[in-house]
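Can you read through this structure? Questions will come right after.
What you see is the complex with one protein chain gone and the rest in place.
Chain lettering (A, B, C, D and E) follows the sequence in which the chains are written, and residue indices restart at 1 in each chain.
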Amino acid sequence: MVMLEANLDDMTGETLGYVMTRLLDAGAFDVFFTPIQMKKNRPASKLSVLVAPADREKITALILAETSTLGVRYQNWHRTIMKRTFEEVETPYGAVHLKIATYGKTKKVTPEYADCAQLAQKCHIPLTTVYQAALQARKHQ
Amino acid sequence: MVMLEANLDDMTGETLGYVMTRLLDAGAFDVFFTPIQMKKNRPASKLSVLVAPADREKITALILAETSTLGVRYQNWHRTIMKRTFEEVETPYGAVHLKIATYGKTKKVTPEYADCAQLAQKCHIPLTTVYQAALQARKHQ
Amino acid sequence: MVMLEANLDDMTGETLGYVMTRLLDAGAFDVFFTPIQMKKNRPASKLSVLVAPADREKITALILAETSTLGVRYQNWHRTIMKRTFEEVETPYGAVHLKIATYGKTKKVTPEYADCAQLAQKCHIPLTTVYQAALQARKHQ
Amino acid sequence: MVMLEANLDDMTGETLGYVMTRLLDAGAFDVFFTPIQMKKNRPASKLSVLVAPADREKITALILAETSTLGVRYQNWHRTIMKRTFEEVETPYGAVHLKIATYGKTKKVTPEYADCAQLAQKCHIPLTTVYQAALQARKHQ
Amino acid sequence: MVMLEANLDDMTGETLGYVMTRLLDAGAFDVFFTPIQMKKNRPASKLSVLVAPADREKITALILAETSTLGVRYQNWHRTIMKRTFEEVETPYGAVHLKIATYGKTKKVTPEYADCAQLAQKCHIPLTTVYQAALQARKHQ
Partner (left out) sequence: MVMLEANLDDMTGETLGYVMTRLLDAGAFDVFFTPIQMKKNRPASKLSVLVAPADREKITALILAETSTLGVRYQNWHRTIMKRTFEEVETPYGAVHLKIATYGKTKKVTPEYADCAQLAQKCHIPLTTVYQAALQARKHQ
């Protein structure tokens, strides 16, 4: 996995929000901003983008086209990844997908955000109510 | 004391650094930036300016002229302040002013930053060496 | 204008992103997060919501329902506001609305983000190209 | 409730961590740090302390004694608070207290952090496992 | 030295504070959180952990077990380190250890935090008073 970074002190937050969407649409795994403080009393943002090695050049060109930076730095990172499978459970509010991740003895079950958010809005209930219902539904299967 | 604030997501860090200097030159007591996160995935800066009540309108006009905001919010704060006097001590590197602040039983002695920074650069020694020399010089008087 | 605030250390960022959308949909003027550091080594977020006085109770109830906080603090702020009018200009990429804000001798012209973002994506050009075209179109009228 | 604040740019993080503990021991409701950026390129911390009105002077004196600031600003805030009761449930790992908070139609159940953290360490299991067990235990009563 | 990192947007600050303690207990050299901003308007924390190469797999397993992340990225860093020795000095408040670090012509003397914090609380004096007494005691030896 490759990490691309650029320090941005001559660009607005409005445009940065737009760039985040463009980068995710272009296939970046992850995009995040870190608040940093640069020279001459400038509050700034560090843009970090995680991409597949094959996408590095394409995503670099997009960063150079859409942001104010004149250079992009990059580096390879190793990764340790959990195995993932998916299940579906029925809650009182509708169906929710669960992500089941395993690594050695560790097993984690996470309700899918998109499903829960949609049901919460449809049923006019808090998001956490749907989350807890999804986790509980799995235990009773 | 009045606190003026504006959330800025359509302005560059470069321009914000410039604005900080302009506001201090115009008589603001203190100017600081806080990193915030606004809607539509925008990293942004909250500008905070502390001013005397008599300067509120002048500084507000400056913020509206120099930044991208369309409005400035403000509020009064109370303050508890220590009494301050100044002394001068001789260190091996030159003279340094000390700020002596008192409040009830509390007494604090702080070497002036500008004096110490100037001596550190002139004598090619770390800044903290000058600080500690100034504090020690006072104890030996 | 009323500022509502809550410190949140027992809630996920995922849910906070959802809450931001819910609060804006419910009529809040502005919603923003500030990174803070709470006791017991907890990284946390301060939620700040700006609302009209008439909406305070409704938005407070929504914060209590959707977040983990057990209390919401609030305060009134004064505001100095620029007068706003709108114009439309033609750029080579399509029509863009401009916000014209005035206060004393200060006059600011800002292209509407939504218009620019839409044209940038439609014409496959960087967002800043559309911004500059909109500002220039106005000068040539 | 009173909010006390001070901007600190001439104090170490090490000492600030110590001060947080001292202020909580002295009866502050809440203490938190916000990263800010001050003049002359200084990264700094804003100290915020929430106290009962009767404790304002005592806590102010403590801030002036233990930190580098020469002044403390303060302001009153209003609060909307949920009603709270407590219950105890039995989980497979031991007893956990639950906080039950209500406001209008909203009802929130939160396992006590201290109970869960203690059981997680005693039983060598992740903290979230104890949380979910506590929430589930209540539903089955 | 190995740097492990994970971006966390579906975990609470409360649990993150707990995880910091668990990682330090398990032998991590250093653990720190950086506030970041992720997609879908999520305020999040980047967890960074510095470990010896021999501990990488053990600490990775602990991160996967105790946090919500499904993957941990890692990378090697080089280090330039100062030589360290320790001394003990007598202050008016009790004994304090000093860390003496050297690199070329640079020499730094730092009072041990734990010693100073303990004496400050025992003698009911500010922490910085003990620090300065420890530094001064060494000069007079």
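The rule we apply is simple: a contact is a pair of C-beta atoms (placed from the backbone, for glycine too) under 8 Å apart; a residue touches a chain by one contact, two chains touch by 3 or more.
Here the structure is a predicted model, which means the values were calculated and not measured.
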**Prompt:** Per the definition of touch given earlier, which of E:Ala6, E:Met20, E:Met38 or E:Leu98 contacts the omitted chain?
**Reply:** E:Met20
**Complete:** Logged for chain B, residues touching the omitted partner chain are 14-15, 18-19, 35, 65-66, 68, 113, 117, 120, 126-128
**Complete:** Per the touch rule stated above, chain E touches the missing chain via residues 1, 3, 20, 24, 30-35, 48, 75-82, 84, 99, 101, 103-106, 108, 110, 113
**Message:** For review purposes, identify every residue of chain C that touches the missing chain, sorted by number.
**Reply:** 35, 37, 39-41, 43, 106, 126, 132, 135-136, 139
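Everything that follows uses one rule, which is that only the chains that are shown with their structure count from here on.
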**Both-way neighbours, i.e. chains that touch chain D and touch chain A** = B, C, E
**Request:** Check every other chain and keep only those touching both chain B and chain E; list them.
**Result:** A, C, D
**Item:** Chain whose mean Cα position lies farthest from chain A
**Value:** B
**Fill in**
To bring the C-alpha trace of chain C onto its twin chain D, one rotates it, in degrees rounded to the nearest 5, by 120
**Message:** So, comparing C-alpha centroids, which chain is the farthest one from chain C?
**Reply:** E
**Fill in**
Whole-Å distance, C-alpha centre of chain A to that of chain B, is 37
**Asked** Roughly how far is chain B from chain C, going centre to centre by Cα mean, in whole Å?
**Response** 28
**Prompt:** Among the residues of chain E, which are close enough to touch at least two other chains?
**Reply:** 10, 14, 35, 37-41, 43-44, 65, 68, 126
